[in-house]
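A single protein chain has been omitted; all remaining protein chains appear in their positions.
We call the chains A, B and C, going by the order they appear; numbering starts again at 1 in every chain.
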Amino acid sequence: MTRSTSTDDRRYVLTLGCPDSTGIVAKISTFLAEVGGSIVEAAYHADQDNGWFFTRQAVRASSIPFGIDELREQFAVVADGIGPDTEWTLSDTGQRKRVVLLVSKEAHCLHDLLGRVAAGELQAEVCAVVGNHRDLAKVARRHGIDYHYVSFPSDPAERGPAFEQVRKIVDAHNPHAVVLARFMQVLPADLCAHWAGRAINIHHSFLPSFVGARPYHQAFTRGVKLIGATCHYVTAELDAGPIIEQDVIRVSHHDSVADMVRQGRDVEKLVLSRGLRWHLEDRVLVHGRKTVIFN
Amino acid sequence: MTRSTSTDDRRYVLTLGCPDSTGIVAKISTFLAEVGGSIVEAAYHADQDNGWFFTRQAVRASSIPFGIDELREQFAVVADGIGPDTEWTLSDTGQRKRVVLLVSKEAHCLHDLLGRVAAGELQAEVCAVVGNHRDLAKVARRHGIDYHYVSFPSDPAERGPAFEQVRKIVDAHNPHAVVLARFMQVLPADLCAHWAGRAINIHHSFLPSFVGARPYHQAFTRGVKLIGATCHYVTAELDAGPIIEQDVIRVSHHDSVADMVRQGRDVEKLVLSRGLRWHLEDRVLVHGRKTVIFN
Amino acid sequence: MTRSTSTDDRRYVLTLGCPDSTGIVAKISTFLAEVGGSIVEAAYHADQDNGWFFTRQAVRASSIPFGIDELREQFAVVADGIGPDTEWTLSDTGQRKRVVLLVSKEAHCLHDLLGRVAAGELQAEVCAVVGNHRDLAKVARRHGIDYHYVSFPSDPAERGPAFEQVRKIVDAHNPHAVVLARFMQVLPADLCAHWAGRAINIHHSFLPSFVGARPYHQAFTRGVKLIGATCHYVTAELDAGPIIEQDVIRVSHHDSVADMVRQGRDVEKLVLSRGLRWHLEDRVLVHGRKTVIFN
Partner (left out) sequence: MTRSTSTDDRRYVLTLGCPDSTGIVAKISTFLAEVGGSIVEAAYHADQDNGWFFTRQAVRASSIPFGIDELREQFAVVADGIGPDTEWTLSDTGQRKRVVLLVSKEAHCLHDLLGRVAAGELQAEVCAVVGNHRDLAKVARRHGIDYHYVSFPSDPAERGPAFEQVRKIVDAHNPHAVVLARFMQVLPADLCAHWAGRAINIHHSFLPSFVGARPYHQAFTRGVKLIGATCHYVTAELDAGPIIEQDVIRVSHHDSVADMVRQGRDVEKLVLSRGLRWHLEDRVLVHGRKTVIFN
């Protein structure tokens, strides 16, 4: 599946992380220059704290005289030369990234993401929507996307088979991103590990404040003056994965919990759509518990 | 001590809180109309959650044919008529409010507050600055304000006499506000109770995230994308008092802890100066663990 | 048409503007107390600059022993007592407000508003969508709303009949709000006058910067660091009507015009939906070229 963009908008995007040392940029940029690569975007970061180096480079695809497989093969030699701990990816913006959405009953994030894909704002192929309620089936189908209903037992201890079913549906699409778009179910540790670096959650608070259930009620009770939302990678520890994006909105004593829920939705939508975009555009590099965002 | 404003800028400010019922506003506004009061600002809030009513009204002083003592006496009858649980205050903006500042080594909040008072932005009389280090003495004295150094033993268990000394210095001024301008000492419970509703702290995080020590280090380690500051009333539970004001600023992977400390100072100054202004202008009404801010 | 809220959420909302004088609040609140009105929200503003008084009061409908027509009749006497220049409205939140949307080709604001109405976030009845292109017909119809296509000649001088057709379609619904949801056509002066106080536009810049066409291109060329959107009442002078709401988002040298257009859409949606909500909830009082927003 190719993007509907003109050839000249197509990019090869390289991301790379490795222990910091002298000459890494020279090696990468010399290689890119030798193959004729016209660099459109380049960003670097050296983390002084843990001695790790990060870069993301976007090269005009038309400037490279061969295909991405050949580029990948040639770059592998460069990466080897940088060192054994080098982690890198190379992707083609001409290939739409695949996304599976997990939902529950809350419609706003689903509406927002599908609307952005339909409008061409978000370059992605939404392969499937999976939900533990039937409410949002028609929203997905209106966009021509399969909706898979999976029944979740009320006893958390008995949800293993349901999660197994979700896993099979998701994995059939080998997606680049599994988005918990207000899924409201805590993923079991093995699924977190299986989808590590690909499962993205939107939490409806400014983490680490108000971990867990009913964060707007917690915010109301505490009397905070700003409420927020956090987009993060899912890890086994609840709401503690690497943060991709956060934002806040001002509230006051006028706002009831219902008002906070309503206003918070606007922040959730913005934060999730930004975080997912950056993930799909390979702008998010994870190291340990933190992210580097090249946006 | 009178304000350097023209007579016509002088206001009598009424704040009132009571169990909500029909007719409260009518009683207050009828009284004010009968004494000829020209209302310049009026704000109301009825908390649906706990059935409490709040109001703040600012009346042009020149429109009342008698003084504030007489007004207070007459209004007491109205307040009695509203009900036995009514809490109210009546103050005169022609009377500068007294403030005592508690500091440690960090200079930015002290500089900022004294600068605002000097520039006439903040209507207050800073009676004294008390510090557990000698570093900031000259800052206070340059503004012609007494600086009291109180030596704090390194063992927290032995700090009782030091706090007693601070209490005496502060209480000698009977201040409307005791501002912990990065004081970095946890007030003992009895002092919290003694200064209840008057002791104001600036915490250098977006509470309830990062309670306690070194919040910027905590924020850096967690990898949050926004850092903040919180101005709140001091209560016996650490960093858990009613929140007056909060704000945040965006940070990124580029920012070291030192960068966060530097950028955070700008937020701390803004948030503390806003919170203190609102407190001194009787714009903050506290009920339980929450505040109503009429700003 | 009644709201799907419980009886106790129903409110009678009074707005009033008049020359400022002593005793207005007393008259209103005494009247409301005498009819048993339980005030849920009340806000006042006295504009020192032009001596005008504004108020908005929301009363629990169930606390009034008679209907809104009787209340209106009784209040008219009070309003007369306040003075001859008093302007006031009294509305029932149990009556959904009628809205007509004018659109062109840009879909995001239409999607956003219809989505909010469908989700119950925005209490309104969208009676019709009128467009000068056929592109968005299916969006309206998917929500079960009539779409009226009106052909606009390319020569602006010949658009009179087209506007006349729009006027007839709109007026058939006698709407409380006519929303120019990126309509991209300048209304003729007579339509501005006819829909005065009801026609709401979203302009895709932070006015008064970048009036007129292609504001994102103007912003890009000028190199501003924030872009914005403005929701305002339509008047005969282009983009110069009373401002209801504005907001901004940060941009950088990384952002192309296309990036600004994309990010700007998020601001446009937020600003328009907030502005329309406040208008429909009678939170916007206009005086001259300025608004008072009781939110």
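The rule we apply is simple: a residue touches a chain if its C-beta (ideal position, glycine included) is under 8 Å from a C-beta of that chain, and two chains touch if they have at least 3 such contacts.
Owing to the predicted nature of the structure, the values given are computational and were not obtained by experimental measurement.
Here the chain not displayed is in touch, across the complete complex, with A, B, C. Touch with the chain omitted from the figure is made, among A:30, A:50, A:89 or A:151, by A:30. From the set C:105, C:141 or C:254, the residue in touch with the chain omitted from the display is C:254, counting the whole complex. In the full complex, subunit C makes contact with the omitted chain through residues 45, 47-49, 206-210, 221-226, 228, 242-243, 245-248, 252-254, 256, 289-293.
Residues touching the missing chain, restricted to subunit B, are 41, 107-108, 111, 115, 119, 121, 142, 254, 262, 265-266, 270, 295 (touch as defined at the top).
Although one chain is not shown, part of subunit A still touches it, namely residues 22-23, 25-27, 29-30, 32-34, 36-44, 46, 48, 63.
Just so it is clear, only the chains that are shown with their structure count from here on.
Relative orientation of subunit B with respect to subunit C corresponds to a rotation of 180°, obtained by superposing CA atoms and rounded to a multiple of 5. Annotation: 42 Å between the Cα-based centres of subunit A and subunit B.
Rounded to whole angstrom units, the spacing between the C-alpha centres of subunit A and subunit C is 36. The multi-chain contact residues of subunit A, meaning those touching 2 or more other chains, are 254.
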